[in-house]
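Here is the structure we will look at.
With one protein chain held back, the other chains of the complex are shown just where they sit.
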Amino acid sequence: MIAAKPILEAQGLTKHFRTGGAVSQRVVKALQDASFQLYPGKVTALVGESGSGKSTTARLLARLYEPTAGQIIYAGRDTVEDKGRSKLLKYRSEVQMIFQDPFSSLNPVHSISYHLKRPLQIHRKAQGRQMTEKVHDLLHTVALTPPADYTPKYPHQLSGGQRQRVAIARALAVEPKVILADEPISMLDVSIRMGILNLMAKLRDEQNLAFLYVTHDLASARYFADETMVMYAGHIVESGGSEELTQDPQHPYTQLLLSAVPDPARGLRTQETEIAGEVPSLSEVGEGCPFAARCPHVMSRCREAMPPVTRLSETRWVRCYLFDEA
Amino acid sequence: MRFILRRLGFYLIALLVSVTLNFMIPRLMSGDPVQLMFARFQGRMDPRAIESLYETFGFVQGPLHEQYFTYLSHLLQGDLGVSIANFPIPVTEVIAVGLGWTLRLVGLATVIAFSAGIFLGIRAAWRRGRFADSVILPITGLLSAFPYFWLAMLVLYFFALGLGWFPLGHAYSLDIHQDWSSPEYLSSVLHHMILPATTIVLTAIGGWMLGMRNNMISVLSEDYITMAQAKGLSDRRVMYTYAARNAILPSLTGFAMSLGFVLGGALLTEIVFSYPGVGYTLLTAVNTRDYPLMQGVFLMITVAVLVANLLADTMYVLLDPRVRAA
Amino acid sequence: QDDGIPRGGIVTVSHEAFSVVLRNFSPFAPTQNPASQAFIYEPLMVWNEVDGEIIPWLATGFVWSDDLLTLTFNIREGVMWNDGETFDANDVLYTMNLTREFPALDRGAVWAFLDSVELLDDYTIQFNLGEVYSLADVLIAQTRPVPEHIWSELDDPVTFVDDDPVATGPFSVVCRLEDQVFELCANPLYWQEGRPYVDAIRYPAYPGNEQSTLALINGDIDWGGHFIPDVETTYAAADPDNFNFYYWPGGATVNLYMNTTKAPYDDVAFRRAVSQAIDYNAVVNIGMYGYTIPSDPTGLGPRFEGWASQEALERAAELGLNEYAPSAAAATLDEAGYLDVNGDGFRELPNGDPMSMNVQVVNGWTDWVTSVQIISQNLQDIGVNAQVVTPEFGEWLNNLQTGDYDISIGWSSSGYTPWNYYRDSLDSSLLGADNIANATSWSRWFSDDADALLAAFTATADPDEQFQVLSDLQMLFVENVPLVPLFPGPTWYQWNTQQFTGFPTADNYYTQGSPWSRDSNSRLLVAVNIHCIDDTACGQE
Amino acid sequence: MTQPMPTFDQARTDAEPLLSVRDLVVEYHTQRGLVRAADHVSFDLHRNEVFGLAGESGCGKSTVAHAITRILKPPAHIAGGQVLFDEVDVLKLNDDQLRDIRWRRISIVFQSAMNALSPVLTVGTQIADALQAHENGTAQMTRRQVLDRARELLDLVGIDPDRVNSYPHQLSGGMRQRVVIAIALALNPELIVMDEPTTALDVVVQKQIMDQIRELRNQFGFSILFISHDLSLMVEFSDRVGIMYAGELVEVAPSQAIFNDPQHPYTVRLMNSFPTLSGPRVELFGIPGSPPDLITPPPGCRFHPRCDVALAGRCQTERPGLQPIGARHMAACHLLDDKIVNKEDAS
Partner (left out) sequence: MSTVEQPQTAVQPAGATAAPQRAFPRLPLPNWLRSILGNRKAAIGLVILSFFVFVAVFAPLIAPTQNPNRMVARPVQAPSAEYILGTTRQGQDVFVQIVHGTQVSMAVGFTTGTVVMAIAIIIGITAGYIGGIFDELLSLAMNIVLIIPALPLIIVVAGFIDRPGPLTIVVVLSLISWAYGARVLRAQTLTLRNSDFVAAARVVGEPTWRIVLFEILPNMTSLVVSSWIGAVLYAILTQASLEFIGLGDPNISSWGTILYWAQNNAALLTNAWWTFIPPGVCIALVGFSLTLINYGIDEITNPRLRREPKVKAA
């Protein structure tokens, strides 16, 4: 697993949003000091509750936001300073993104073929007659067949799952190496979710793509991702192999999260974990561990500084003083 | 309260801008008021007299910024200068007479139009396709498409000149002495207000009604309305406390914005119904290039609109708890 | 009083547009309520425009010295200010000195020719002129004295807002002043025995003609003075017995001015052709609703009939001036070389350059706008490319004064004699150093002959001599056509005899009837003459 | 949360059902045509039971819930069937009778609490409104008493009672949902219809709320019609589950049976559509295709276009009815006819 070199890497990635008017500014610390790697042919999941900063992470990597601090290393090179359209265009031909809501990520006024042709044109992947062929190929890849049925349609004429497939096809059009998928299935019906996940898994395997899979559904992370990172209030608190992490959570927050997931297979009504408190507001988090307020094992130093990364194994680390030998 | 403070800040800026605009406009206009006045006497005034008039009128020479600051400092002292056309009466006095009448008439008519429009809008949305919705709504729509003055004149000729039900003009019967404590005078004022106010109401009501109806229809499909109904609340309670309270909010902003419009539009009412007021004063001031008066009226109208907006904002804050916290 | 004249009643007057009442009755206010010019502060003498007589009022008469350099006025005795103080020559002297000290108050511009004023006794005052100026008497006679005992106490008479006037006039008591109406009540101390007959004059606010017309038709107004379209059908027909109107065509002549500093207006032949091209009857009947008559070529009008020079009129007829004769006009242009050489339907300048012109008229002055529309249509008919433009008043005036126009309709001056008409249009001294054409010298047509004649007129008080000078001026005028007289300005005047009588009528037009004329105070004659038709009509309150 | 919940088996199975839905048909009149969002839906709900209704988005779950509480609005229209609540047909009640049972006997918790609370009224007012609208139920309560009761209710759902004066926007999503539940509890109803009460919430909050509901049910013993598309939660929380597909109820069974032994091909595939946290990691497939357009539903069995075991001919033309296939287990599928026969044979 470690053998391959990471294709995309975040180093100390931090994003602070400034909100409010000129009078009273508030800083939302949406992402703090995040470091992780994405590998070709691997899916890395990012799970956490709503507002914990998952989308922010994905959008930072997609260069939709400028990071406040940190590096985004693509193929060994920091790309944060790459600005201007041509440099970004280069980056974007390698890193693509899929959005949560297939209803709003396709422009209702454009046809499916427009959506697929644009990236081909922008990144000069095809021209003229080739273009149509290429569009059809893409639709084939995402199992929208026969392609000719779909090209003239508009997004509203497709179902959610079909739309999400179009979105995937659009991302694939530029032949990227990395795909950032921000909750790609959460808006879809249960019955079609697996189709999309399986499609992405197929792409990962066939095209050796690296995926960042953002989700709030731990079970799907277990199913789809090779590695999983758990995020809480802007911090990645635990990371490790998906199976390992879900079966044997270490960080108190991960434990809490897992215990909250309804799971009929685990037997009915067995879990009885008292959960108190709520996710802190991101504009109010202080220096310490953001989970301190809810943590059953809280210690005084938890409130003073964010615990450092403690490596538990080759692939596994956690940020919690419970594991800090010092 | 932060909301109100912000708005206050905005009004201050708006005031400054309009004051500046006010200062600039006469300096861009052609036509010298003293020359014009002289011309009106058809050449019988001695040039020496004109010279000294320039001085008396207080035409400040000198660099523009100096003039501007003199203007501002005069304004701060409540000194709007002396009306040229009504020399030597101070502008404030010229305006004072008209402003009261304009505010009374327009204020009353606007409040009536607004309340009636809101009320009818509520009814129309509540009972779709019934009388208010299918008969009154199109009629008010048609009425608001009529040129105001045209409708007003027809009304005047028909009801005042033809049928003699209403007076032909003026704000009160000239046979009654102006005395705000006399019921006879008050009823005369009301009687004289009926026609002009009705025409304003007739042409304005359609907009409010349609806006309110549409907002109301949107609100009615909200879950909280269904929930209120499911709770078994009376129709009245649901309609007013739950639906209308929410639906009125957008109209309220519109209401504030429309005041400037209505105050300005009062000009036509004043002309058609020989009603006293600032609108006509403004028109005369422009025609005679009575700059101080023109500036004064314009400033007064602007201030009145700003104050009305502030009131509407306050209302807004009272009605919408969400902005209170913001 | 047992003169049999019923007393009482409130006469309702409509005059110029105003929408709210303002409290100022100062006789010096640059834009006064016409009321205050006559009914409150009275003049020394009243000039009756209709017969040209000067009627003794606060002064009983005046005498010129033989050298025409001093003028002595006798002030009436027994006149009281409405606060009970006595009025005498001291007040006149005070007023004269006030206007000298504050030029802004010198509305009659008397200090242009006056040297000094001195008191001979309490009821005699002498005016010393710097040079001979034979029109000084009328101008001084119109001075309206203010009470020294009040005005001398003021800080600044120029900005004095006179809301409770102390004056001598028949209606000098401001007994009601509200937002939309003011009333001037009869002065109980008035010097004319038993006058005025009515209790008060009421001025309601009417923002425009439309509104006063409605009120007139409704019988709300007793005495009106404004334009009404189709007055017979709209107004008079509503109550033929009582709703009367008479539009005396004695106002100052309205002219067509041409910018004679530019081609083709510098060419007298062109100007003559314009004079021949206009359909004066259409202008008067359509533009002016038939409320006036076409002007004669000298521009003097019926009021100055006595001054008319037959010689000049004959010459004008010879030249075909002021006659609607399109073919003659065309011929004149042909002859002068204005031909349509390029065949576009419009004539070119004799040198072949295209010729087109804007005819200016003030926006909103609809009677004039229509007149100008007719005129431009007339000019187009003879192949002159004329278009109507309607700048706002300010720009229009500015254009005329700076000479930035082609042709324009415009007013002229009227006065006690026709001299003012010619002086204000032709006197070269009116062209200011800054090239501003003052008064009505907008045609910018000047000549030494004209200047000399104008000076000669005021240098003598001899009627025959003056007549001769004026004849020469008329001849000069028709020969050169510096401007084209269109029609004498009608004076709008309506009266309602449902309640009041005593107004000038068409048959007995004893003086100018309009309640608001700027030129004279003759409405004072009407005001002291109006009375109820009978004791019941005015419903004594 | 000490006592385990009494399961359905321990409940009074023999008693008359509290709610009995019979052949409910609901239609929406739209510009595009008639949408039959509930087509002959029948099920029973017993006292003290949690009955779950699951299915894909748009299959008609909310429609059924709203029909039962009679809060459907135009263009919806109840085209047939009966909703017997305590043996009274709710669909036949007039406005007054309806008002009488509403909230006092049946209350409802909406899908999204954000939208179920008016943003401009305080939480207290909205609770008080429910109390005061039913004077006969809550007697003549004074303003004070009403507010006290509101505070009590908030306390019950684990919210600081001082929040009565808060506005909805001042509360977090979870708190708002609790407020809505508190309002639903206000008059001690016998049945609470819960239409996806936690869908908009995070798992942790969802867990808190579901625990709370469970505890309250222990305390007050009301029945719940529980609607969700989250099958895990559904199975965990409900006693019995009904699976809906395209406006039809295709299978009804105790939740364990649905989870362990689904019978209808749709249920089978649905159960194979979501990954679980525990247990082996098996490959999941989902269901190919998408739910049908209800304006032009497929003839015969509505699931047949997506069904890989559909019988040629019969499934395309003949509509299967809901049939018992085991103890308290019903399903609507032609394939199961054999099973029924088999079972009958066996017995």
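The first chain written gets the first letter, and so on, giving A, B, C and D; residue counts start at 1 in each chain.
Methods note: contacts are C-beta pairs under 8 Å (C-beta built on N, C-alpha and C of every residue); 3 or more make two chains touch, one makes a residue touch a chain.
Given the structure is predicted, the values throughout are model-derived calculations rather than measurements.
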{"item": "Given A:I7, A:V43, A:A167 or A:V279, the one touching the chain that is not displayed", "value": "A:A167"}
{"item": "Candidates D:I78, D:I101, D:V157 or D:I209 - the one touching the absent chain", "value": "D:I78"}
{"item": "Options A:L8, A:A34, A:V47 or A:M97, residue touching the unrepresented chain", "value": "A:M97"}
{"item": "Interface residues of chain B (partner: the chain not displayed)", "value": "6-7, 10, 13-14, 17-18, 21, 25, 28-31, 128-129, 141-142, 144-151, 153-154, 157, 210-211, 214-215, 217-218, 221, 249-250, 253, 257, 260-261, 263-265, 267-268, 271, 279, 282-283, 286-287, 289, 294, 297-298, 301-302, 305-306, 309, 316, 320, 323"}
{"item": "Touching residues (missing chain, whole complex) on chain C", "value": "210, 213-214, 217, 228-230, 233-234, 282, 286, 289, 363-364, 366, 369-370, 373-374, 377, 387-392, 394-395"}
{"item": "In chain A, positions touching the absent partner", "value": "21-22, 59, 62-64, 85, 88-89, 92-93, 96-97, 99-101, 103-110, 118-119, 122-123, 154, 156, 160, 167, 170-171, 173-174"}
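Methods note: only the chains that are shown with their structure count from here on.
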{"item": "Between B-D and B-C, the pair with more C-beta contacts", "value": "B-C"}
{"item": "Centroid distance [mean C-alpha coordinates] between chain D and chain B, Å", "value": "54"}
{"item": "Chain A and chain D: spacing of chain centres that average the CA atoms, whole Å", "value": "33"}
{"item": "Averaged-CA centre spacing for the pair chain D and chain C, given as whole angstrom", "value": "92"}
{"item": "Chain D residues counted as touching two or more neighbouring chains", "value": "none"}
{"item": "Per-residue overlap in chain C, given as positions that touch at least 2 other chains", "value": "none"}
{"item": "Of chain D, residues touching chain B in the complex", "value": "66, 69, 71, 73, 99-100, 102-104, 107-108, 110-112, 115-122, 129-130, 133-134, 167, 169-170, 180, 183"}
{"item": "Parts of chain B lying in touch with chain C, wherever the complex brings them together", "value": "29-32, 35-37, 39-49, 51-53, 56, 82, 84-89, 93-94, 97-98, 100-101, 156, 160-161, 168-172, 174, 177-178, 270-271, 274-277, 280-281, 284, 287-289"}
{"item": "Chain D contact footprint on chain A (complex, rising order)", "value": "49-50, 159-162, 189-195, 197-198, 216, 218-220, 222-224, 243, 246-247, 256-266, 268-269, 271-272, 275, 278-279"}
